[in-house]
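In this view, the complex is presented without one of its protein chains, the others remaining in place.
Note that the chains are named A and B in the order they appear, and that numbering of residues resets to 1 at the start of each chain.
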Amino acid sequence: MDKPFAITLDPGSSRANHTGAWRTERPVYVSLLPPCNNACPAGENIQQWLYHAEEGGQPAYEAAWRQIMADNPFPAIMGRVCYRPCEAACNRGQVDVAVGINSVERFLGDQAIEQGWTMPLPPGGTAPRTPRDDGAPVAAAPTGKRVLVVGAGPSGLSAAYHLTRLGHAVTIKDAGSEPGGMMRYGIPKYRLPRDILDAEINRILDMGVKLELNTRVTDLLSEPVVPLGDDPLYPPMSARPGLIAKSAIVSGPSARTTPPASSQEERFDAVFLAVGAHIGKRAYIPAGDSARIMDAVSMLHGVEDGEQPMLGRRVAVYGGGNTAMDAARTARRLGASEAVVVYRRTRDRMPAHDIEVEEALEEGITMRWLSTVKHADAGSLTIEKMRLDDTGFPQPTGEFEELAADCLVLALGQDADLAVLDGVPDVTFSGGTVDVGPDLMTGHPGIFAGGDMVPAERTVTVAIGHGKKAARAIDAWLHGTSHNAEYHNVYNTAYNTVPKHDLAAYEGLNTWYYSDAPAAVRPKLAAARRIGTFDEVTGGLDASTAVFEARRCLSCGNCFGCDNCYGSCPDNAIIKTGPAGYEIDYDYCKGCAICVTECPCGAMTMVPEEP
Amino acid sequence: MLKQIEGSRAVAEAVAASRPQVICAYPITPQTHIVEALGAMVKKGELNAAFLNVESEFAAMSAVIGAAATGARAYTATASQGLLYMSEAVYNAAGLGLPIVMTVANRAIGAPINIWNDHSDAMSQRDAGWIQLYAETNQEAADLHVQAFKLAEQLSNPVMVCMDGFLLTHASERVDVPEQDQVDVFLPSYEPRQVLDPDDPVSIGAMVGPEAFTEVRFLAHERMRQALDLIPDVAADFRQWFGRDSGGLVKPYRTDDAELVVVALGSVLGTVKDAVDELRAEGIRVGALGITTFRPFPVQAVRAALDGDHRLRRVVVLERALAPGSGGIVTADLRAALTHETVNGTIIDTVVTGLGGRPVTKKSLRQLLGRAVLGDLPEFSFLDLNTGLVEAELARMRATRRSGPSAENLLRDLG
Partner (left out) sequence: MSYERIKFYQTGSFAAGNRLLPEDLRSVQSSDTRANTLTCGHRACQGCGEALGARYALDAVMRATKGKLIAVNATGCLEVFSTPFPETSWQIAWLHSLFGNAPAVASGVAAALKAMGRPHIRVVAQGGDGGTVDIGMGCLSGLFERGDDVLYICYDNQAYMNTGVQRSGATPPAARTATTPAVGSEPGNTFGQGKNVPLIAMAHEIPYVATATVADLRDLEYKATRAMDFHGARYLHILVPCPLGWGSKPGDTIKVARLATESGLFPVFEAEAGQVVSAAPIRHQVPVTDYLRLQARYAHLFHPQERTEVIARLQAAADRNIARFGLRRRQTKEDHPERPLLPLAATDHTPGER
């Protein structure tokens, strides 16, 4: 074509004009901390595993499961007992209803059990250690370090799991006859079926964790310094002194209370204590001789052991926490025709989680608010009515009434048995728990603690989170005096938390783009059926519903490949690098910020252009 | 083929034989018979073209712009008000370099509205960048259209073929209408210089700023000047294939030893030549110069006809249009074309004739030329002006300063 000068131009010749020079600010892709991740006491990367699960199909479910497992080894359990602070924080809740994260986690956990997915044993290879956050097998060379975990509850098991992945040799010692801690002895079967519990515990044990049941650790002593050799492949670990643990076998019904007979000594490089809080608090309640009073913790423990506590027809549970709910609901299942919870304040002040209270009420548990127990007799209790004063504190009114009850179960809180720390220097206590630093180490170097025995919210999830945190802190502590630069680069040699990314707030989202999608609801057994059995009350989601639920996730602050930025740039200044990969073409980007405004999940922001 | 045929019809047949692919029609007197004839041919299947009845002349020119840019041979026709209405597009077509051919059936421009013939319409577009050819006869009108397509397409420049409204368009006379097989040999199919093609995309019609606009205009000027070489070639080609003279730059008539030459455009030349013949018979050395190609202005050809002959003492330019407040239009171009010596040595008089369809008679012309020979002609005058009427109107205006259009006032005076 003989194009006339200037009148007619060749296509795309405008690319010579680099309009990027117009900018005063530029868009960048960011990765923010989703509120669910932020709220999870176990530090799960929830957004990421939902991202995997959304794809649907077995490979995707497995990838999602492995992402959970990178942080939390108990997804199936979580999906049944976690109180889901993630859902409370979920930004979707401000659109319609929070994403059913817990339901999806349960689905994935159950899938893993069904499909037999495992975490591999750490091979005896020589690959360098790198911390992995995505649940991929950690090719960790054995470090040669031995760590003792005291307590096979959620905290201890979680610590054991993470420590094993990091290459350490772990031994768990638990005074009970079964592992699981409060998961087994505090949470009834109808909330957490035992086959699920066993499957997830065994999966950890199969990784090579040594479990010694019926073993109580009685003392911890420091050992003299034992320096190790100088080997470039196994850089000198800390010349820290180890610990000698004295423990003894206990067994039988009195195992929990009787001091053990013989003891043995073993050396460990570090210790993680997670003995929980298994001692029910006892308030002084004046009682007649034949009044039947027991504590909830013992009762539930006994039920697990197969005992049949003598509860009678009418059971009163004193207290307003989750344990009180569990005790009342268990009592019903054991045949009590009436279970009433007596609590000194009102419903909104109850420490028990809403879910528990709801389910208890559905099962016909009644509640006596603003009441305290003054006197217990065989067959009845004397209740005093309370009223709340200006500060919200209950005050006695002097009015009394009788409540028919065959048995009074006390659920007034739990104490930890801290005897193991007797005589250990530099350890301090407060309020019935042991003090720990931000790295969960007690005052004594090398002794760490977590779970219900340290000051914290007392939930399974928190305990699991402690286990992970302690494992990493222990690992860092064990590497503390390494001279090898590679180690310093690759991993924290002292326990430093990595600064968190900024939170992905709701205001940063553009929720227009999310389809209207009502939340999926898990099936529940009808109340009438529930109270007669210990069958699981709440069912799980099927695959299509779980995928649907996962896709309701807004992916706050993290790109999930919606192509909106790529599509909405008037200057064609974004390049697509992959299915969910984008790059700004700064040669042409004028900095208009449409991409940032139209990013549904707020994974972009504007920053000033460099001068 | 020789036919007794109305001028418009002859043009339609010549255009049809040129195989246009897109024809746009918007009616305006006196062009209507051309497009009507073409429309009928298309509808009967005699002519394979798209015939678009558009909603205005502006649309007509716009549509042929689109068609030509797409690679189709495109044609339209208009006059007077219509030409003005499409003026923006007329300039646009030339600027884009599109080989559109358009018939302008010359008609006066209002106000006051007047449907009869003069050249004011085409003259108003003389600087638009189109080639302007003026037909003297219906034969030439038909022939010029065929030549116009060839010319336009070789140059990539639009061509306007002017023919006097009514005098030619509605006159029935003997015309040897160009036939299909003749035209097919003479006129190859349209090979566009630039074209809209999805397989080889370009952007046509960019915005050009100060840094390059002058150069674009220079090139447009050059393109027009190239026509000065091309037009005689095309006319020669035409003579070869059709056996007659038609077109070209200028037509000198008995100018060799003339002491007075009349310069004119269009059909009035017929009457002029009759007057010249009569005066020659009386011994007066008069000649005529017809300007066929008005744009580009054929400077060399005009000089060749008028310059260098010391016997030429007088030139009378017959203007069929008026530049109010200024005077003659052709005269200005003529003066600019002639050499300094000729301009100084020759008396050039401008006579405005035949505005709004007033007939130019042989009798008036003879009288005019007689006075011119005697040197009794003002430098600028109107032929057959009703001097009494205008003097009375001027006197009245001086006296009363009456407002309102002067035409209405005149009509009132005329009763």
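The rule we apply is simple: contacts are C-beta pairs under 8 Å (C-beta built on N, C-alpha and C of every residue); 3 or more make two chains touch, one makes a residue touch a chain.
The model shown is predicted, which means the values in this text are computed figures rather than measured ones.
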Subject >> Touch with the omitted chain, as defined above, among B:G205, B:P359, B:G375 or B:P405 >> reply: B:G205
Original post:
Of B:A67, B:V183 or B:V360, which residue touches the hidden chain?
Top reply: B:A67
Original post:
Since one chain has been left out of the picture, which residues of chain A touch it in the full complex?
Top reply: 6, 9-19, 22, 54-55, 512-515, 517, 548, 551-553, 560-564, 566-573, 576, 579-580, 585, 587-588, 590-594, 596-598, 600, 606
**OP:** For the chain that got dropped from the picture, name the residues of chain B it touches.
**Re:** 21-22, 24, 48-50, 52-56, 58-60, 62-72, 74, 88-89, 92, 96, 196-198, 200-209, 212
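Keep in mind that, in the parts below, only the chains that are shown with their structure count from here on.
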Subject >> Residues of chain B defined as touching chain A within the complex >> reply: 95-97, 156, 193-195, 200-206, 208, 212-213, 215-216, 219
Original post:
Inside the complex, what are the residues of chain A that reach chain B?
Top reply: 1-11
